[in-house]
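Here the complex is missing a single protein chain, while all its other protein chains stay put.
Let's turn to subunit A:
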């Protein structure tokens, strides 16, 4: 039997498991292949939902569904915590010390938030990258009538690179709708010398920020936050006073990856086209945990999962894998509360940013609703 183990129940792991079940249906029925998904969290979370929670447009419950409702019945689901990856022995160890052998392992463990990497950030900053943070920010925003709101990208890489720009444009619009914008100063900060890693997004966002009277501080790498004084300070020596700080916390990869020797910084070093690990045989990585030169975004995990499903199906049949990932990334970007744009690019390409429109905003909301079909592998 060819045993495929997938660790992680987010977009990448779930889409991959479902695609494999579909592609290897006969082999699964014949007992020649096993597809096993291991996740510590019985809930599957669609994180883009959290962007809408601070504005009261979604609730955190909208973001989660039981993973067993999303998985093909031919996939074996283990709710368990993996504590060790033994790439030489081709085995995983669980928290209860039991072991599972695999013929091919796919890591899809995602990224985690690390607010403690910046002194004062956990106490002084808010974020919308998780359920508790998004709900707290919703309550803060509801009571915020005047002062200085700073949106600060405290670390890159981070999940959904477009989200900080989206939040800034949405909060500007949201405050205008409530007649509060004249009493609120808005500042957006970013670590490099432009407003976004992609030049075309940076130019697009900067023009919009200028038009909407949103200040931009570039080369702003957050060094510390003083919650009592309401000051955020950068490595470059710039200080900003804030009344409400919304910060994208630094992100961390996985200790599992570091301990397994798959990547020194917690992201798995992979071939950018095959998504196979550079430091171990029979290991692949998809989604945020894979170190590839494109966004840590759900669409990336989705397309990567399709490629790895094709490659593993070929391997399971004794064929040479030929599918490759070209870096395809697709993102909707909200430009306010009722208009959005859309970008698509691959490795080495600069996206073209379309004029924001209402139809694209509704397309984004429609995609969010149909996401559950994506997770099932149907879209």
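Some notes on this structure:
Going forward, a residue touches a chain if its C-beta (ideal position, glycine included) is under 8 Å from a C-beta of that chain, and two chains touch if they have at least 3 such contacts; residues count from 1.
Just so it is clear, contacts and distances are computed from a predicted model.
A single chain of the complex does not appear, and UniProt lists its protein name as "Sulfurtransferase TusA family protein", one of "Ferredoxin-NADP reductase", "Sulfurtransferase TusA family protein", "Metal-binding protein" or "Fe-S cluster assembly protein SufB".
For the chain left out of this panel, the touching residue among A:109, A:152, A:168 or A:221 is A:221. Contact with the omitted chain, checked across A:80, A:192 or A:258, is made by A:192.
Among A:156, A:258 or A:323, only A:156 touches the chain left out of the display. Although one chain is not drawn, its touching partners on subunit A can still be listed: residues 156-157, 191-193, 197, 219, 221, 223, 235-237, 293.
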